[in-house]
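Handing you this structure, nothing more for now.
Removed from the display is one protein chain of the complex; every other protein chain stays in position.
Entry: subunit A
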Amino acid sequence: MGCLFTSPYSPLYYLFPPAKSQSLEEQPKVYSWDVRERVDPKDYMIENKQNDVFIKLPGSINGMQFIIQNLENCVVYLFDNVAQVSIDDCKNCKFFIGPSKGSVFIRDCSDCNLATVCQQFRTRDCKRITTFLSCGTQPIIESSTSMKFSCLTINYAQLTEQLKNAKISIFNNNWNNIHDFTPVPGELNYSFLSQTYQLIDYVPLPDKFTCNQLKLTFSKTDTLIPLTLGISNRPTSESVLVVYFPNDSTDQAQQNQEIQASQLINEIKNNYSHILLVQAKKYNLSELSAENVFGTKSFNDYLKNGPIIGLEFNGNDASRQCHELVESLKLKPVFVSCPSSNLMHQIDTFYNFADMQMSV
């Protein structure tokens, strides 16, 4: 295409035809999308259906974009990687959307239940949508009412690999931090589900055969994505912050760091049911910020190795139990906060730096 001076559509083109050298320069370039294999969009779309169930198994979407529109009383499961998903004009439907490298965008839908793990979550013009969410950035809603959110709990055989493909970390879930573009004074367009509910109350498991094939579970105990309470929901006044650092800059070190964080979460889940995970964060911390959070320079050497993983636990005796566990697991390098009047400020600072680093 061209500008006013060179566009063949422009009347000026005929008065000032481009010089020869220029037209050579502007010869059409070949981009990857000009030469890629064409696919049938219908294979990546579910539309205009009623009272039906659709299951896409691992390997059937392979990280392509997926489109869902105009469904009523349907259940849709996408157990695969997607590039981005739009869900438009659906009523009374239930969805599971597998790891999305880009956004999951819901528009003009009502009375739907949804479970998804994605990089971005967005809604517009929706009513009564309940979402079990794992989202790498802050979820946003616009012109949407009676929206409910909860933490996604799920596992299946291919999930770890799919999360990796989508560049999503299970240690960075912002389901509890919603931004509303259209707040209404005196009303709340969104709320959080009580912890007494679970995913299965809102989205049914698929048929037995599929469940077995995928080793699928929605349970809170077997979930791969850590169940978090959210910072608006601390049950007691006793919190503890545990931060893991990568030992060096290798992939192996980052893997170890994740294993250690998972181990601690599982030990606590299995042995101390009264201590709960409030929130997990994985992000790059600068040296200056680190000094601010930890009150010491002694962790600065690890920061250049990669992102840190921070876990906040809450419950009576959380601090002592975490110190003991971390000691006995011999996991290093790690920081565990000490009880002090300054602790909540320290934890807030830790989250604030995470938010700052997430914004541009």
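One rule holds for everything that comes next: a contact is a pair of C-beta atoms (placed from the backbone, for glycine too) under 8 Å apart; a residue touches a chain by one contact, two chains touch by 3 or more; residues count from 1.
Everything below uses one rule, namely that contacts and distances are computed from a predicted model.
Visitor: Unshown chain, UniProt name, "DNA-directed RNA polymerase III subunit RPC6", "Exosome complex component RRP45", "ADP-ribosylation factor-like protein 3" or "Ubiquinone biosynthesis protein COQ4 homolog, mitochondrial"?
Guide: Missing chain, per its UniProt entry: "ADP-ribosylation factor-like protein 3".
Visitor: Write down which of A:Leu57, A:Ala83, A:Leu193 or A:Cys211 is the residue touching the left-out chain.
Guide: A:Ala83
Visitor: Which is it among A:Lys164, A:His179 or A:Lys332 that touches the chain not included here?
Guide: Among A:Lys164, A:His179 or A:Lys332, only A:His179 touches the chain that is not shown.
Visitor: Applying the definition given at the start, please give the residues of subunit A touching the unseen chain.
Guide: Touching the missing chain: residues 1-5, 7, 9-11, 29, 31-33, 39, 41, 44, 64-65, 67, 69, 83-84, 86, 88, 101-103, 105, 107, 119-120, 122, 124, 136-138, 140, 142-143, 167, 179, 181-182, 358-360.
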